[in-house]
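What follows is a single structure, written as structure tokens, with notes after it.
Apart from one protein chain that is not included, each protein chain of the complex appears where it belongs.
Moving on, here comes chain A:
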Amino acid sequence: MNLSYLTDPAHWDLSAPGGIPQLILSHLGYTALALLLGVIIALPVGLYIGHTGKGSFIAINAGNAGRSLPTLGLLMLMVTLLGLGLLPVLIALTVLVIPPILTSAYAGMRTLDHRVVDAARGMGMRSWQVLTRVELPMALPVLMSGFRNAALQVVATATVAAAVGLGGLGRLLIDGLAVNDYSRVLAGAVVVAGLAVLVDLFLALIQRWIVSPGLKGS
């Protein structure tokens, strides 16, 4: 176990391109963008399917279909089609995060107590109000666990961006391997795993903050 690359202060220079802080930043950048795109695409679809019950087979099978799609293959296909750049990486990572978000949005909406929805309707809430004020807040715990799952996967998988010439922490792995510098590879592995834990912790805090106190007991 050679930790010299990780502990060398020169590799932690904030301004150095290719330094660990810069790589962490670009890594988090890809992760955040992919998650944002994934939420924009998958959340409305998942909520719609859960709210109306239409097309539930899509939501159920999306999870398995997404898991079986090899991200590296998709990434290389996109690069071959679109050329090098951020776009193919974002497409591949977004495809990765859509299934868990879609499935958990659907599951969150389906598993909530229907008497509460009926009560909200009975109180005169419109469909939109029921969705935003009752169903969505109640589905949040399940939804957030799906989102955290997606975030973990992207943080781990964003390393493949380096395989098609982009930055992120995968650079340490790919470049370290290319020059047989295992200390660098180890640094990459440790930082990514640590980052995954921190991101999950951060999202757990957000979850505690946004989930209604009335739901905490269950």
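The rule we apply is simple: a residue touches a chain if its C-beta (ideal position, glycine included) is under 8 Å from a C-beta of that chain, and two chains touch if they have at least 3 such contacts; residues count from 1.
The criterion applied here is as follows: contacts and distances are computed from a predicted model.
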Of the options "DNA modification/repair radical SAM protein", "ABC transporter permease", "Cytochrome c1" or "Glutaminase", which is the UniProt protein name for the chain that has been left out of view?
-> "ABC transporter permease"
Looking at A:L72, A:M123 or A:I206, which makes contact with the chain not pictured?
-> A:L72
Across A:L140, A:L173 or A:L203, the one contacting the chain not displayed is A:L173
List the chain A residues touching the unshown chain?
-> 64-65, 67-74, 76-77, 79-81, 152, 155-157, 159-160, 163-164, 170, 173-174, 176-177, 182, 185-186, 188-189, 192-193, 196-197, 200
